[in-house]
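All protein chains but one are shown in place.
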Amino acid sequence: MSTQRMDVDAEGLPTHQVLSTDGERIPDTELDHYLANLTPAMLSDFLRDMVVVRRMDAEANALQRQGQLGLWAPLLGQEAAQIGSIRAARNDDFIFPSYREHAVAWARGVKAQDLLSVWRGVTPSGWDPYQVNIACQQIVIGAQALHAVGYALGIKFDGSHQVAFGYFGDGATSQGDVNEAMVFAASYQAPVVFFCQNNQWAISEPVGLQSRTQIADRAHGFGLKVWRVDGNDVLAVYAATKAATEYVRHGLGPVFIEAVTYRMGAHTTADDPTRYRTEEQLDKWRAKDPIDRLRKYLEKMGADLPAMERRAEEAADQLAADLRAAITSMPDPGPEALFENVYAEPHPLIEAQRTGYLEYLATFEGQDA
Amino acid sequence: MSTQRMDVDAEGLPTHQVLSTDGERIPDTELDHYLANLTPAMLSDFLRDMVVVRRMDAEANALQRQGQLGLWAPLLGQEAAQIGSIRAARNDDFIFPSYREHAVAWARGVKAQDLLSVWRGVTPSGWDPYQVNIACQQIVIGAQALHAVGYALGIKFDGSHQVAFGYFGDGATSQGDVNEAMVFAASYQAPVVFFCQNNQWAISEPVGLQSRTQIADRAHGFGLKVWRVDGNDVLAVYAATKAATEYVRHGLGPVFIEAVTYRMGAHTTADDPTRYRTEEQLDKWRAKDPIDRLRKYLEKMGADLPAMERRAEEAADQLAADLRAAITSMPDPGPEALFENVYAEPHPLIEAQRTGYLEYLATFEGQDA
Amino acid sequence: MPTMIQALNTSLRDALTDDEKVVLLGEDIGTLGGVFRVTDGLKSQFGEHRVIDTPLAESGIVGTAIGLAYRGYRPVVEIQFDGFTYPAFDQLVSQLAKLHYRSRGRVKMPVTVRIPFGGGIGSPEHHSESPEAYFVHTAGLRVFAPSTVEDAYTMLRQAIDCDDPVIFFEPKRRYHEKAELPYGDQWRDEAPCARVVRRGDDVTAIGYGPTVYTLNDAAVAAEDEQISMEVIDLRTLDPLDWSTITQSVKHTGRVVIVHEASAQGGLGAEIAAGITERCFDYLDHAPLRVTGFDVPYPPSKLEHHHLPDLDRVLHAVDTVMRRDEVTALGAAR
Partner (left out) sequence: MPTMIQALNTSLRDALTDDEKVVLLGEDIGTLGGVFRVTDGLKSQFGEHRVIDTPLAESGIVGTAIGLAYRGYRPVVEIQFDGFTYPAFDQLVSQLAKLHYRSRGRVKMPVTVRIPFGGGIGSPEHHSESPEAYFVHTAGLRVFAPSTVEDAYTMLRQAIDCDDPVIFFEPKRRYHEKAELPYGDQWRDEAPCARVVRRGDDVTAIGYGPTVYTLNDAAVAAEDEQISMEVIDLRTLDPLDWSTITQSVKHTGRVVIVHEASAQGGLGAEIAAGITERCFDYLDHAPLRVTGFDVPYPPSKLEHHHLPDLDRVLHAVDTVMRRDEVTALGAAR
C-alpha cells in the first residue's frame, strides 16, 4: 500500500500562484483582477496580520509548555491561507471554522486571550458567534461543513448576499459529512465557500493516504466551482477567495478552494511529528514560508519594509504581553458553571443536580480540603 | 431550487451503448472486445434470465397484493443492469447487494421462495452468503459499499484475484458511507467494483436532486476508473462489467460503473409513484425496455427467437408455479426463533429471556387463545 | 375526525403559518408528502423553500438543519424511519445536543427531529426501532413521545416552539387513530409533562407512545380481576416528570413499566431506578419492566412475540400483585 503515498501535487488542476517563493509577482489572468486595487496599506496589513498571528501561535505554544494551557493546535505555516482568505471575506460573511483557524478568529477581532481560554479549559467557547460572525470552533472533523451549508441555505432564503464559509483540513475531506456537505451545497446551489487548508497532514497521515487525486478534483466531481491555490501565497489566497465570494454572491453556486500549504509545527502540543516526517520535507517547505515571501515581494516593489516590520512587531509584542498577562491571571470557573446553558429553557433535572451539588459542596465549607 | 432538476444526461462522460433501442448493434471500441466470444446460447441465457426475473418480480407483486408478502421492492426495468452485471462476474466474486438485487441473487442460484421469505417476514435472511457469494441484503442505504471495500481488502491481503461488488442506487451516492467507500477504495486500491444502478429515482426524488453532475463524474473525482453504460442494454452492461473486473483483477484499482436505467415500477409496493412522475416519462423509458431490445437484436441477427422465447417462458412458468406453492404454504417461525443467532457465543441474558418467555407461553397451553 | 397523521400535518401547517422561520427538511417530504403523508400538501402550500426535499443523507439533513438554526431558522426534520436515525447520530449527539452549551448559550438550537418509531406495522428490518434511550441518555436534548392524536398536535407545536432541540418520537402504529384536535392556542397552556390517563389504586403502569393504548386495555382487563391500575403516559421522556410518577407510586406502591425497546439499558431501567431512589419506602414490590427482548428487532412474523402485549402486561401486573410467582417477562433476569 506504499503506492498510496504518491505526490498528488504532480497532476490535476493548476495551482494558482501570484508570488513566487522569491517574491516575484507572477501574472495570473484569472486572479490579477482581484489584486488590482491592493494598496501598500493593505499589504502592510497582510504582513502585520501574519506576523501577529505567528507570534500569537508561538506564545500559545510557550504557554502550553508552561502548563498554562491544556493543549494547543499550532497554525505555524498556515498564516497566509488563513489571513488571505479571511481578509477577502466580508465582515458579515459567516465562518464555520475547525480548531486551527486562530488567525481567522483573531482577524475578526477575537482577543487572543479569549481564543486561548478554550485551550486553557476554562470555558467551552471563546467568542460570541454573532458578534464576530464565526461559529463555535469545531473539533469533530468535518461536522461544520454541513453547518456552513445550512447557514448558506438560510442566507439564500433570506435573499441576502452574504456567504457562508466552511473551513476544514485535507484529512476532513475523507469524512462522510464533508462529502454530504458538497452534495447538499451542489443540490441547493447554496452560497457557500468550502475552504480546505491542505496542510499535507492529518496528524501523522500524509494527504496521499486520504486521496489519490487532488482534493480539488474531488470537489469538481460534485459540480462545485473549484480554485486550487498556493496556500503560502497570501495574495493568491486573497485573490482566489475574492473571486470565490464574487462568484457565490452572483448566485452562481458553491465554491471549493484548496489552499496548498504545510503544517510546520506539531499537530498539537501533544504530538511528536519527528515520528512521521523528515527534516528534508520541512526544509523544502521552509523555503516557501508565507511571511518571508511577502517580505521579499515588498522589498522588491520598493515598499518601506522596515517601517512595516516595526509596525508588525509592535503589534505582535503588544499582543504577546497582553495575552500572557491575561492568561496567567485567568481564574478557574466555579462549579455552578457546570450546569449553565445545558438547555435554553428550564430543565428540572439540571436544576435539581445543580442545587444538590452546590448544597453538597457547602457541607465542606470551613473544612480542610 | 427547481433548477436542480436539470437533465444530468446531457453532459459529462459518454454513455456506452452497444444495442440501440431498435436492436441494432452499435460498435464500441472499448467494449466490443468483451463481446467477441458471445455465443447464441449465452444470448439465449440473457433472454431467459431477464424474462424469468421479470416474472419473479410480477409474481412477487401479486403475492404482496394478496397479503402473502409484507412488502416488495420491484425490479421491473432493471433486468438488464442486474443480469448483465452478475453474468459478467465470476462465481467467486463476492457481491454486496442492496434490497433490490433480486435478479442478482436469483442468477447466483438463490431460490425465489428463499428470496421472498425475507419479504414475507418469516426470516431475517434468504440465503447463506457463503453458498452463493452474496452478502445479506442491505436496507440501510449505502452501508454495504464499505463492506465491499473491506472484503476487497481481504481479497488483496489473501493475494486472490476475486473481485468484490458493491451494488447501490443513485440515491445512495449522497450518503457519507458511499463516499467514504470511494475514499477507502481509492486509498487502498482495493479490488472492488461499485455498481450503481441509476434508476433515476430515490423513492420520489429525481436523481437531479442528489447530483448536478453525472454520478459517474463524482466517482471519477475520487480517482476511480469509471464506466457509464446504458443500463437497459444487457450487452453493454455485460461488457462493461467484464472490462471492469478485468481491470480490477489486473490490480489496477477500483472501478465505478454507472448503469443508467429506470425503475418502471413503484419504489416498493407501499409507494404510489403517480404522485411524483408522469406517464410521458414512463413511455419514454418503455421504449427502451431491456428485454424488447434484446429480442429485436436476436431477431435481426437471425436467431431462433421463438425457441428462445419458449425456453424462457417455460422457465418463468416453472418458477412462478414453484414460488406460489412454496410461499403460500410457508409456515411462520416459532417464538424460539426470536432468540436465535443474536450472538455467536453463549449469552446469559438471551438464554434467560428465551427460557422465561417459552415458560410463560407454556402457561397458556390448553387455554383458548 | 382527523387521524394522528392529519393532526401532525395540521400542527406543521399551523407552525409554518405562524412563524416564517419554520422550515421542514427530509427525504420525500415535499412532492410526495412523506412516506406516511405527514407533510402532504405542505410543499404546494408553502413552497419548496419551506418544505424541502433533501438528498438521501441523514447526517446531511441534521447538519444542514443545525446550520439553518445558526441562521435563526426553526427547522423541523423528518427522519423517514427510526432505523435511519443512526447515520445522523454524530450530528445529533455531538452537535445538536451540545451547541447551546458549547456557545455558552449564545446559539439557540430550536430544531425538532421527527422520528416515526416503534414496531407493529409488519415492516422489514430497520423500520421498527425504538431508539429513545440513546437520546434520553444524551444531555442537551429533550425527548417527546406523544401517544394520542391531540398530543401529536399539541406536543409538536410545543416542540417547534421550544428553544431547545427536541427529538420527537411519533408512534407510527397509532398513526391512524382518530380524535378531535385541540384548537387555537390551547397548546400553549399545557406544560409538556406526564399525564395520569387513568386513576387507580393498586399498580402504577407507566408507558409512552404506542404502549399507552396497551396499558389502557390492560387496565380495563385488570378491573375484571379487581385490580385497579393507574396508567401514566409519560409524554416527555426528557425531562422526566418525576413528580407525577412519584405521586402515583407513593399511592400504589407497585409499578410496571412498559416499552417496545429492549430492556437492557432501556428507558425502563431509568424509570425503575429513579422510582426506587425516590420511593423506596413506599414500594411493596420491585418495579417490573415489560419490554422488547434484548434481540435485534425481529422479522414481522415474530413481532407479536417481541412487542409487549396485553397478556404480558397483565402477567407483570399479577406478579407485582404477588398473585403469580413467575417473574415478569421482558426484563433482564
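Brief remarks follow.
Should a chain be cited, it is by its letter among A, B and C, assigned in written order, with residues numbered from 1 in that chain.
Here is the rule we go by: contacts are C-beta pairs under 8 Å (C-beta built on N, C-alpha and C of every residue); 3 or more make two chains touch, one makes a residue touch a chain.
Since we're looking at a predicted model, the values are computed, not measured.
Screening B:D177, B:E205 or B:E258 against the full complex identifies B:D177 as the residue touching the chain left out. In the complete complex, the residue from A:W119, A:Y151, A:F256 or A:Y297 that touches the missing chain is A:W119. On the side of chain A, the interface with the absent chain consists of residues 1-2, 70-71, 99, 118-124, 139-141, 171-172, 174-177, 202-205, 209-210, 270-271, 275-276, 332-333, 335, 337-339, 342, 349-350, 352-353, 356-357, 359-360, 363-364, using the contact rule stated above. Contacts to the hidden chain, counted on chain C, fall at residues 59, 83, 86-87, 89-90, 93-94, 97-98, 101-102, 125-126, 133-134, 136-140, 238, 240, 242, 261-262, 264-270, 272-274, 276-278, 280, 283, 285-289, 293-296, 327, 331-333. The omitted chain makes contact with chain B at the following residues, 94, 96, 123-125, 128-130, 135-136, 140, 143, 145-155, 157-158, 164, 176-177, 180-181, 183-184, 187, 340-345, 347-349.
As a convention for this text, only the chains that are shown with their structure count from here on.
Averaging C-alpha coordinates per chain and comparing to chain A, the farthest chain turns out to be B. Chain centres here are Cα averages; for chain A and chain B they lie 44 Å apart.
Annotation: 36 Å between the Cα-based centres of chain B and chain C. Remark: chain A and chain C have CA centroids separated by 41 Å (rounded to whole angstrom). Counting only residues that touch two or more partner chains, chain B has 1, 174-177, 209-210. Shared interface positions of chain C, i.e. residues touching 2 or more other chains, are given as 49, 55, 57, 59-60, 87.
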